[in-house]
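All protein chains but one are shown at their positions in the complex.
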Amino acid sequence: MMQGNEKRTNCISLLLVFLGLGLALALMLLPLYSFKAGIYTKKSSNTFVGDEKYREVRAEVEEIAEEYRAKGHNVEISESVTERTNSKGETTSLVAFSIDESFHKSILSFANAGLPSSAALLVMLAAMGAALLAALAGTLPSITKNGRALTGGQAALRDLSCFASLAAMISVPVFVLMNNSLFWRKISLYAQDLLTEGKEELYAKLDGFLYGGSMGEEIGDALKHVSCEHSPLVWALLLCFAVSGIAAILLRYGSVKKKLLRVALYAFVIVVCVITLYPYYVMFITAFRSNAETLDMYFLHMLPTKWLWGNLGDIIKRGVPGFLFNSVLIAGGATLLALLCGIPAAYAMARMHFKAKKFFLGFVIMSQMFSPVVLIIGISQLMNVMHLNDNILGLIFVNAAFNQAFAIWLLRGTFVSIPVEMEQAAKIDGCGTVGSMVRVLLPMAAPGIVTTLIFVFINAWNEYTISTVLISTASKRPITVGITQFSSFNMIEWQYLFAASLLATVPVVVLFMCIEKHLTSGLTSGGVKG
Amino acid sequence: MKQKQSWKPYLWLLPSILLISVFVIFPIVIVFRLSFSEISKSGVVGGFVGLKNYVEAVHLPAFGIVMKNTFWWVISVVGLSTLIGFIIALALNQKFRGRKIARSILIFPWATSLVIQASVWNYIIKYEYGSLNNTLLNLGVIREAINWRASYQIEFIWECACGIFVTIPFVAFCVLAGMQSIDESLYESATVDGAGFFSKLFRITLPLVMPSLTVSTVLNIIYVFNSFPIIFTMTKGAPANKTDTMITFLYMLSFYDRKKGPANALSVIGFLILCFCAGIYMLTMLRKEEDL
Partner (left out) sequence: MKRLAAGFLAAVMGASMIAGAVTTVSADDPIELDVIICQYGPNTNEWFLGSGMDGSNFVEKFEAENPDIKLNLDVVSWNDVYTEVDTRIANNDAPDILNIDVFANYANDGLLLPVSDYCPEDLYEDFFPSFIEQSVIDDTVWAVPDLASARALFCNVDIFEEVGIDYPTTWSELEDCCQAIIDYYDGEVYPWGIDMTTDEGQAAFAYYTWGNGGGFVDADGNWAVNSDENVEAIEYALHLIDEGYTNPNPATQTRYDLQDMFAAGKLAMVIAPNQLPTYVADKGGDINLVTVNIPAADNKESSSVGVMDRVMAFKDDSAPDQDARNEAIGKFLSFFYDPENYVGWVSMEGFLPAVNSAVEALVEADPSFEAWLDVLGGCQFYPTAKAEWDQVKQGVIAAEQNALTGASIKDELDALQAELEQ
């Protein structure tokens, strides 16, 4: 009975693989891509229907259309007239003529066109073939076997079938997007001479693909106004490959739910990572563009045409290393101070009993409720009185103070999570409260302390508003303020702004990645006991 | 014995109290004083004027919309970043290949200065030459450049999205830390009892992660309420304060409109609102944790 069941599952799965791939092939043969080529267009302003200029242009256009018809093109002439009455009561008129030709292509016909999308299509076809053959070869010898009992070779073949289906699935959007970017954009950029590189070659290929090579020299005109539409049915290919893929998973594992969840998990994580990394990708590529390219309104190049590594050199000359050094001083000093003040306080909160505990907690949290932005005037007045204006030390104090709440909260949680017995043992051995704290508690609390350290460091590193006001000497500015010289409202030098941002971001990101492991464990002890 | 030591804890707290008092409380006192004083346009402080600044602040034409924006800003950024952060933490808590890399990547937004983040996003969604249009056009996803900031409502949504983007890692890691401290055996016995994914989620994960989530949420609310660079970099509150939150609004009020008295009054109002929210939180939380 079991065997019969498995045989049936396998047969159905194999059939589904066939069905999915077969349907896909059928779709590829349908004329899903339609093209409309404006072989020739002519706009004539100040032209009225029926007047001399109109007749002149019209005759010209018809002549050209005849030429094309003679060559066997099925062309039509269309005209559109825009008439307006202007402020002086005069009528103006703009006449636009165009000679159009429409035709359809199947997906499969792209295969030997030599276009970028042809490669994607070939991958898709290869993957389909592999999926089919692997499924057959992996199943037919022992059609009754499911899942883990397979021999190594059969399992590998069935795995291959799964992955080949996945590859075919992925190549569908790649194929469509490549066509979109070529026919929606690239061609018109070539036509406007905004792009020139590789134009001849591409035009020759398109002539061969669209017109069978009959256009020759005139291909430039023919491609000026080509439009390309694809039927939504193209996306049904995805569905077909999904069917074959699921069937292949069924063949390999006997059930699909767990594997599909796995695929969904990977898909989700990949999407999250892509979105997260996108701003950094932007920062990176923009940092090495030329200024003109950062403002490219025709979106000509996805990546810099020339990587200007010299941008880094330019910003270094404009004082960025000094700003970074100041930031390190400020953030480092603030972190140290915040910990020096925070550790005893957190210790008292965790280990001692006293009446005003809740009051102190309220006091600390309340101290966080004013944004530094709001307190600018007060802080700067304070700094004046203390003669800490335009002084990095002042920023260290302010940053440390504004991070007390966070530091105390995290550290207290860490201390609470460490059993008090250890310290008591140390006390019996003759250590005082301070001694037992330094020798026993702090080493054990290291992850929590590291976490706090990072938090305070990052917050201080990112502080902007107070530094703007307190620091007036250019050489004392931290990086967050330093980069504003590239982005004042009267001119933004995006490439320098992002190059400096890159320099400011990379060290912190590396630091964060190094302690990522400690981070979660530190937060565990700090957070859960809240 | 305990009574003898009663002064000792305060000694331990002293450095912290001193630091906070001088560098935070003192400026707060100044802001309170300024909110009751006449202040000239260029910042010269005059005499006591009672509640005049408060009355003026509340009657500013933009006051209503700014309060509304602030509400939505805090609710959406804190709410959605908590929700999404939680889901991401759930995913990252699974064992899968590349998990370490994924976690490292997720840290990026946290480790980047807000000013920089805001500038990058500002560049990304520029209509005329922004990166998003560049990427999508060159990949063939869209046919023509899209005006990503067609109206101020949409711009405000972008600002919230950017706020969510930078807040997610903080939440996700707090939750992740909470999840990792949960004993595996709890899940195993639940599985034996036939509990499904969702019943495990609601019966075990959520209650045990709650404490770390609550504290991080309160700090989050304060940080998000006080967040300044995103909105200031992306729109400066334009058009006509319709994308301002309280912090950017009172900054503009003080240094662009030069209405410094009402700006200080608004700061105090914002402070009171936060105090009220945090007060409610502390009452409920502290009651639970009697032995703190």
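The letters A and B name the chains in turn, as written, and every chain counts its residues from 1.
Following the convention adopted for this analysis, a contact is a pair of C-beta atoms (placed from the backbone, for glycine too) under 8 Å apart; a residue touches a chain by one contact, two chains touch by 3 or more.
As the structure is a computational prediction, the values presented were derived from the model and not from experiment.
Across B:Val55, B:Ile101, B:Ala150 or B:Leu272, the residue that sits in touch with the chain not pictured is B:Ala150. The omitted chain makes contact with just one of the residues B:Ser21, B:Gln180 or B:Thr214: B:Ser21.
Interface residues of chain B facing the missing partner chain: 18, 21-22, 25-26, 29-30, 33, 39-45, 61-62, 127-129, 147, 149-150, 152, 155, 235-242, 251-252, 254-258, 260.
Contact between chain A and the unshown chain involves residues 43, 45-46, 82, 84, 86-88, 92, 94, 290-292, 295-298, 318, 376-377, 380-382, 384-389, 391, 393-394, 397, 468-469, 472-474, 484-493.
To be clear about the criterion, only the chains that are shown with their structure count from here on.
Separation between the centroids of chain A and chain B, computed from CA atoms only, is 24 Å.
Looking at the complex, you find that chain A touches chain B at residues 176-182, 184-185, 262, 265-266, 268-269, 272-273, 275-280, 282-283, 286, 294-297, 299, 301-302, 337, 340-342, 344-345, 347-349, 352-358, 360-375, 377-379, 381-382, 397-398, 400-402, 404-406, 408-409, 458, 461-462, 464-465, 479-480, 483, 487, 494, 497-498, 501, 504-505, 508-509, 511-513, 516, 519-524, 526-530.
By the touch criterion stated above, chain B contacts chain A in their complex at residues 2, 5-6, 8-10, 12-13, 15-20, 22-31, 34, 43, 88, 91-92, 94, 96, 98, 100, 102-117, 119-121, 123-124, 128-129, 131, 133-135, 137-141, 143, 145, 165, 173-174, 176-178, 180-181, 208, 211-212, 214-216, 218-219, 222, 225-229, 247, 250-251, 264, 267, 270-271, 274-275, 278, 282, 285-286, 289, 292.
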